[in-house]
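A single protein chain has been removed from this complex, and every other one stays in its place.
So that you can tell them apart, the chains are marked A, B and C in the order they are listed, and the count of residues begins at 1 in each.
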Amino acid sequence: MSNAKKKEMIAMLLAGGQGSRLGILTNHVAKPAVPFGGKYRIIDFPISNCVNSGIDTIGVLTQYRPLELNAYIGNGQPWDLDRLFGGITILPPYMKAEAGEWYKGTANAIYQNIEYIEMSRPTYVLILSGDHIYKMNYKMMLDYHVQKGADCTIAVIDVPYEEASRFGVMNTDGTLKIYEFEEKPANPKSTLASMGVYIFNWEKLKAYLIADETDKKSENDFGKNIIPKMLEADEKMYAYEYKGYWKDVGTVESLWEANMDLLNPEVPIELNDPPWKIYSRNGFLPPQYIGENAVLKNSSISEGCNIDGTIENSIIFPGVTVQKGATVSNSIVMPGVTIGEGSVVAYTIIAADTVIGLNVKLGAGKETLPEGTHPDISVIGQNIIIADDTVIPAGAMVGESIAKKESE
Amino acid sequence: MSNAKKKEMIAMLLAGGQGSRLGILTNHVAKPAVPFGGKYRIIDFPISNCVNSGIDTIGVLTQYRPLELNAYIGNGQPWDLDRLFGGITILPPYMKAEAGEWYKGTANAIYQNIEYIEMSRPTYVLILSGDHIYKMNYKMMLDYHVQKGADCTIAVIDVPYEEASRFGVMNTDGTLKIYEFEEKPANPKSTLASMGVYIFNWEKLKAYLIADETDKKSENDFGKNIIPKMLEADEKMYAYEYKGYWKDVGTVESLWEANMDLLNPEVPIELNDPPWKIYSRNGFLPPQYIGENAVLKNSSISEGCNIDGTIENSIIFPGVTVQKGATVSNSIVMPGVTIGEGSVVAYTIIAADTVIGLNVKLGAGKETLPEGTHPDISVIGQNIIIADDTVIPAGAMVGESIAKKESE
Amino acid sequence: MSMKVLGIVFSYADRENLRELTKIRTLSSVPFGGKYRIIDFILSNFVNSGIQEVSIITRNNYHSLIDHLGSGKEWDLTRKIGGLRILSPFSNPGGTDNGTYLGTIDALSKNMHSIKRSLAEYVVITGSSFICSIDYDEIIRSHIDRQADITAVYARQRPDFELPDGIPLLRMDDQERVNELCYFNDDCDPNTTTFSLGMFVLRKSLLESLVADSIAYGRYDFYRDIIQRLSNQLNIRGYEYRKNYFEISSVSGYMKENMRLLKEDVRRQTFEMPVYTKVKDSVPAQYGAGSKVSNSIISDGCRIEGTVINSILSRGVVVGKGAVVQNSIVMQNTEIMRNVSLNYVILDKDVIVRESRQLVGHETYPVVIEKKSII
Partner (left out) sequence: MSMKVLGIVFSYADRENLRELTKIRTLSSVPFGGKYRIIDFILSNFVNSGIQEVSIITRNNYHSLIDHLGSGKEWDLTRKIGGLRILSPFSNPGGTDNGTYLGTIDALSKNMHSIKRSLAEYVVITGSSFICSIDYDEIIRSHIDRQADITAVYARQRPDFELPDGIPLLRMDDQERVNELCYFNDDCDPNTTTFSLGMFVLRKSLLESLVADSIAYGRYDFYRDIIQRLSNQLNIRGYEYRKNYFEISSVSGYMKENMRLLKEDVRRQTFEMPVYTKVKDSVPAQYGAGSKVSNSIISDGCRIEGTVINSILSRGVVVGKGAVVQNSIVMQNTEIMRNVSLNYVILDKDVIVRESRQLVGHETYPVVIEKKSII
């Protein structure tokens, strides 16, 4: 009805990407639904950040394999987002009177959902993406945005100079007002990299989205089109510097690293943080059982596991079985995996529900590598079977079951 | 997790249609979201039937303007479908690894959501459409299906012979086993019309859907392809005769009639039926206020209305204002409409949030018509303004505001 | 609201004589305005002000309240963090006491184990005797701006409202600083009174220490032992509520206040922000061919065949042919059969009035018919 409440700020979460750089890990799920950190999915981080920042209306834009994401988000209850007013809504593309079109770019995805946003009549809109691990208080960013009187505020993180050219870089004046934006510059003028977190005054953004839609040459992308056009028009755009842990997990290597960071007390990403919990949909598994032969070192193990082997520097997701005599090190084992007796798993990511037979060797052997480096990460796909005695070398990607060799 | 519960039967509700025969009433909303009966939407009927029949998992297939339907369904709470397991899920088309495609036909829509259905591992699937008004216990139909040992059971209703050629007609033997299906036959062999309500054994249906998808000539439609193919293969298909009130509301005329049926004690559709409630999303409006000048005859009036005029044989939705001296008869007035002083509304459907000025004449005048007939129904679109003193004749469809005539 | 706030409701009142209406229910679950109960207005004010954590202190007869509230879904208070909590007098852990409170402070103290666990920074305390549409967000902002220790919401006399005896009056200086508390009686000048609406804002930590201190000295009354006693030590500020209010403490007042809803401006002020209540999925109201309805509030699910004038009908009321209902309040699912005549009557829930019966009260003393009576 007409007297529904106006919201100060709502969030729009771009979760559309297939995430092809994650290879077989995204064969069955969209990138934001990839498991992370022992019991989470990547998307739990931006959603929990929103909830902890007091944002209770979130639209999730998706068009690639939304089924698992849909089932995971459900009615939003795990994040306290099962609301009568607001809450979390999955927004796929849809047909208008004439025809439907898929989302052409990040800006077009928001454009196609103007009607959804207007239902909340927000003053500000927060644009997020679903592929970063970080804990951030968006309310503080909004306070900054309001205080600066900005039209758009972009969260940035100071990166080492040599890495800056991998990012979108914000060139700012002394007041952090942005005067230039360069996408992956060869010679960066600044080390302030965009985190892909934007706050816009909604009326302003809406006008740019509508204008951008009529521009046939536009790719309808925030970074490539909207931000440059706003800069060109001399809108008030500010950088907001974020100082905490932030990691893009768009590649196998970075996904592995970000998981390992959780086991490293030196890295400032503590998930056991009661006032800033990361919420996730919990299964209904009993507590883990640790058997008589287990050896556990510097590892994180979740509910429903049955561990009787050796686990070292590894992240073990719910419902994993590691049998007697098996060894898992420097690895990530996703939900429901079984690792058979005598198998050795090192520097490997094993996707959900896969069965590793007996005496299998996955990943790095005993190579000697220069200090500070590690062997290439192997990836074993979802819901497959690796037969007894199989050997998979470091850096391999296995998407199909490997059957037992015929006896010779 | 793997131990989620198996469901005996889930429902798939085909809510995709634009419903173009409802004209401007579906300019802004999908047909199933069209208001009906004073406080409901059409889709409340199949959903409430499901809930009252003990079905707690419902997929709603939609691709046309799902926003309002999405917002209306929300987390399913009004229908007690905000479940941890199951509940109601909107299923739009989505992109797979390669590309996405819109739903090609009713069967294709189900085909594209096989993965969704398999999550519940149902034994039976109930297929429903979103454009009929009826109260039906699907559990009794399932009992019949099981008892007959059928592969597919189709609900039918006995229609007068002269109307049978407007429907899909089931030709059955003495045991109600279907041996032939004719779509809108010129010379019907039977008067058992399909209600568009099917129960299938899921494994059987899945096989036919997969086969149908490879048939390039198929329109991927239940009535045109799946049912005939199953009959051809001599599957066990039974008709289930339903004896209650059932009405297709796919046209303006039938929508008006079905609403009027609610005011007619002779017609067996009683909504005030505590053990078989029709649930709907309620607004947050105060009770209605009836003013000192009101005259109310044989009418249904909803919350938040402010009535000071005359209402006769009409259905008035929530939040409607009818000012002093205005007269509404044989009409349907949807939510949030205002009707100004001195206006006369007859045989008209006014869509939501429209403002009718002063001394407007809408719909039939004082024509003399043969007994048992009524004037053509006028339709006034959503959220428009009809200026003072406008006269709209019977049977007109007005989709745009009508401004005040310039004074001459 | 970005500040975390806990709402605390006293669901009962000592200063109340509603006769049969509170025999079987606590004050806050008394029906009001057709389909609502008093608690609906209180919770809606919280929710509309962004307060998502509410504790309700109950004393007795709270069964109908628990029933009405259920899990709190209809008020969007079924929250994982915060949400609705009903504190019953006997739920104190390890408690063996007999479930009565020595006063408001004692009630707060006995429920402190629950209040303490809330992460809220501020509390809003309210009673159940006043119904209004109030924005607590604004009051909390004024509380912070004026660096108040306690903000007490007050209102002024309405021309058509007789102040009931014993209502607490707040005397303030021109900065709205509260410096005296007294109770209304015949000696007070009603034209200059500023009376408490029973709503207070303060920091949760301050409430905790004030309650602990008072209990240590055997002081149990929030007005007397905190507002009055500490008025010169604490910065207690008044906040004037200027819109419409309803006060419920007597049966005749209850009738009058309900009837004021028939005025358009009163309705507008009361329902400016949405008021949530339990959803019953009733059908729309049905008016038969012989119905005659004038200046009345009618709720969903009613079926009217007779005459209804200057009355308020809750959900599911049936008025038979030839029946005349005037100046009356009819609660849920009550059935008035053919040719009945009612004037100045309050019919509680599930009453049946048989054919041709007549009940007549007077504006100053309405007849009250108990729940489930058959007349």
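Just so it is clear, a contact is a pair of C-beta atoms (placed from the backbone, for glycine too) under 8 Å apart; a residue touches a chain by one contact, two chains touch by 3 or more.
This is a predicted model, so every value here is computed, not measured.
Novice: One chain isn't displayed here. Which of the visible ones does it touch?
Specialist: It touches the following shown chains in the full complex: A, B, C.
Novice: Considering the whole complex, which of A:V146, A:A211, A:M260 or A:L296 touches the chain not shown?
Specialist: A:L296
Novice: Kindly state which of the options A:Q147, A:T214, A:N272 or A:T373 is in contact with the chain not pictured.
Specialist: Only one listed residue reaches the unshown chain, and that is A:N272.
Novice: Going by the contact rule already stated, which one of A:Q288, A:N359 or A:N383 would touch the omitted chain in the full complex?
Specialist: Touches the omitted chain: A:Q288.
Novice: From the listed residues C:I66, C:L230 or C:I352, report the one that touches the chain absent from this view.
Specialist: Checking each option in C:I66, C:L230 or C:I352, the one touching the absent chain turns out to be C:I66.
Novice: If the hidden chain were put back, which residues of subunit C would touch it?
Specialist: Per the touch rule, subunit C residues meeting the hidden chain are 23-25, 60-64, 66, 70-73, 78, 80, 83-84, 88-95, 98-99, 279.
Novice: Mind listing the subunit A residues that contact the chain we can't see here?
Specialist: 37-39, 77-78, 271-272, 277-280, 282, 284-292, 294-303, 311, 315-316
Novice: Residues on subunit B that touch the omitted chain in the whole complex?
Specialist: Per the touch rule, subunit B residues meeting the hidden chain are 1, 3-5, 54, 77-78, 80, 82-85, 139, 275.
The definition used in the following text is that only the chains that are shown with their structure count from here on.
Novice: I'd like to verify one number: the distance from the centre of subunit A to the centre of subunit B, where each centre is the average of its C-alpha atoms, in whole angstrom.
Specialist: 40
Novice: Considering subunit B alone, which of its residues make contact with at least two other chains?
Specialist: 77, 284-285
Novice: Using the touch definition from the top, which residues of subunit C touch two or more other chains?
Specialist: Residues 73, 274 of subunit C touch two or more partner chains.
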